[in-house]
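Just one protein chain is left out here, and the rest sit where they should.
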Amino acid sequence: MAQQYEIPVGAQHISLLEPLHFKFTTENEKIVHTDANVYYVHRGIEKACCTKFKFRQVSFVVGRVCGLCSISHTTAYSQVAEKLLKIEIPKRAKYLRMLVIELDRIHSHLLCLSHVAENSGFEALFMKTMQYREFSMELLEAICGNRIQYDFSIVGGVARDLKPEVANQVLRRLDHFMPQLEELADIFRNNWTLSLKNKGVGAISRETALRLNVVGPFARAAGLAVDVRNETEDLLPWKEAGFEMVTETSGDVYARNMVRIRELYVSISIIRNIINGLPETPIVTETKAFPDGEAVVRLEAPRGELFYYAKGNKTQVLERLKIKAPTFSNVAAMVEAFRGNEYGSAPAIIASYDPCLSCTAR
Amino acid sequence: MKLATYRKKSPWILHYNAGGCNGCDIEILACLAPKYDIERFGMINTGNPKQSDILLVTGPVTKRSRERLVEIYAQMPEPKVVVACGACASTGGVFRGMYNCEGGVDQFIPVDVYVCGCGTRPEQIIDGVVQALAILEQKNKDMEASVRLNTQPIAEDEQLNRRHVAASITPTPTV
Partner (left out) sequence: MNKIATSLDTVQEDIGRFYDPEQHHFMVMNAVDLGQQLEIQWFFSHYAPPYDTTTFFALASPDATIPSIRSIVASAWVAEAELVDLMDIRIEGSEKGFVLEPDFDSGPLRKNK
């Protein structure tokens, strides 16, 4: 048996956006065992949502769980609160929520792709992807008024309406983005240097993904067709807006890149369909009821399935709020997929998981 | 050219997330990207605290990351400047009072520049870092001033001079 070395990565590391600690046990460059410590950013949001804040304020607090998918958190909370209040929101609000979620998905996927490129050692592609990503941030600012932390969904509907000139601008910028996306897809698909770091690296099989309950692009890259957008039609009508499932089979870093790139095309077509067919209804349902009973909501965030459980007790303050973030489900598989890979590939693999620790730890 | 000149023209930044929501972190990443391009001030993001001059901290300090934050700050060489990015790094923000949050970076390490906003805009981050540059230069000057000692001769005073008063240390010859 070769000698074993322990190599720590984190909590502060150049390839990590967030504090995350991995301890790799390596044997001649090969990783044989991994320990993960993912709770550096535990803040105690669940407790504060049940004691400090009223239920209408909570939708702004849960947005601060994660800055990358804040619209997914606010929307999921708003939906679960609407279930507790037993109200139905107008159709235009549903469509506007979907619009912002898809724009958010574009910016999140492009950020992840750029991060994979950077951690694979391809700095120029990182810069290119970040440059092309800026259009989505500008569009989100035009729609919601802020580049991140949109606070767009509120209990009962959405906070702002979509102006017709902003809608035109979205369509125009998407047309402008399409050739850029083609260029990125070509590089990620065909670049030989990138494929050395990405193909066959960090792979998990479909059986492992099923056994460890993986969600999101991580699972879809392994051939597991799991997407909440494919399932529920009553809360947000994804299929009506033109959702298509994207899966790959090889389950490695390359396949995850491909899933994200192909999902960008799906997101763009969904946004176009939404803007072209936006219903003319009010955007908020007013109610004076208090939350009662218990409800669960699932929503597809950029990283996978987001799960909210809430319990109300007919007062302003909720009894219990449970948040399950996508990366939380993937922690077990993240630790598993390192096994057998070289230590030098670890940063690219970490980036390809697209881990969101502030979601996981809350 | 001295080290101080290079430090002024090309400060290296170190980024640490002490428990924030990622929002400010992706805006720092956007600063490094072509649209905002913080590299025109000569700055690059480095992962090594021992080579960096400016520490960008985001997030309210959580209980588990507080020791890491202090450790990273202690490893940075002098002179160093700390920029607290975002409302929660400055004061605790919306997380103030939550059970696992300490509320603000300045509870643990001295902060020179506070950048407001939730989340901060890249323009604000660049503004904060450029302000930090001026502070870095000032700290550098203060450090150099302390090194260059004033070596003027001390004027004669009324104090007794030990050398004049005490007996000579030449050994008395033994009989």
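Letters A and B mark the chains in the order given here, with residues in each chain numbered from 1 onward.
Keep in mind that, in the parts below, contacts are C-beta pairs under 8 Å (C-beta built on N, C-alpha and C of every residue); 3 or more make two chains touch, one makes a residue touch a chain.
Values in this document were obtained by computation on a predicted structure and should not be read as measured data.
Check A:221, A:295, A:337 or A:351 against the missing chain and you find that the one touching it is A:295.
Note on the undisplayed chain: of the listed residues A:139, A:226, A:299 or A:337, the one touching it is A:226.
Interface residues of chain A with the unshown chain, by the touch rule above, are 39, 42, 44, 46-47, 50, 210-213, 215, 226, 231-232, 294-296, 298, 305, 307, 309, 311, 319-320, 322, 324, 328-329, 331-333, 361. Although one chain is not displayed, chain B still touches it through residues 63-64, 99-100.
Methods note: only the chains that are shown with their structure count from here on.
Per the touch definition, chain A reaches chain B in the complex via residues 11-15, 17-19, 39-45, 47-48, 52, 60-61, 64-68, 70, 111, 114, 126-127, 130-131, 133-134, 137, 146-149, 356, 358. Across the complex, chain B meets chain A through its residues 14, 16-27, 29-30, 32-35, 45-49, 59-60, 62, 64-65, 68, 72, 88, 93-95, 97-101, 118-119, 121.
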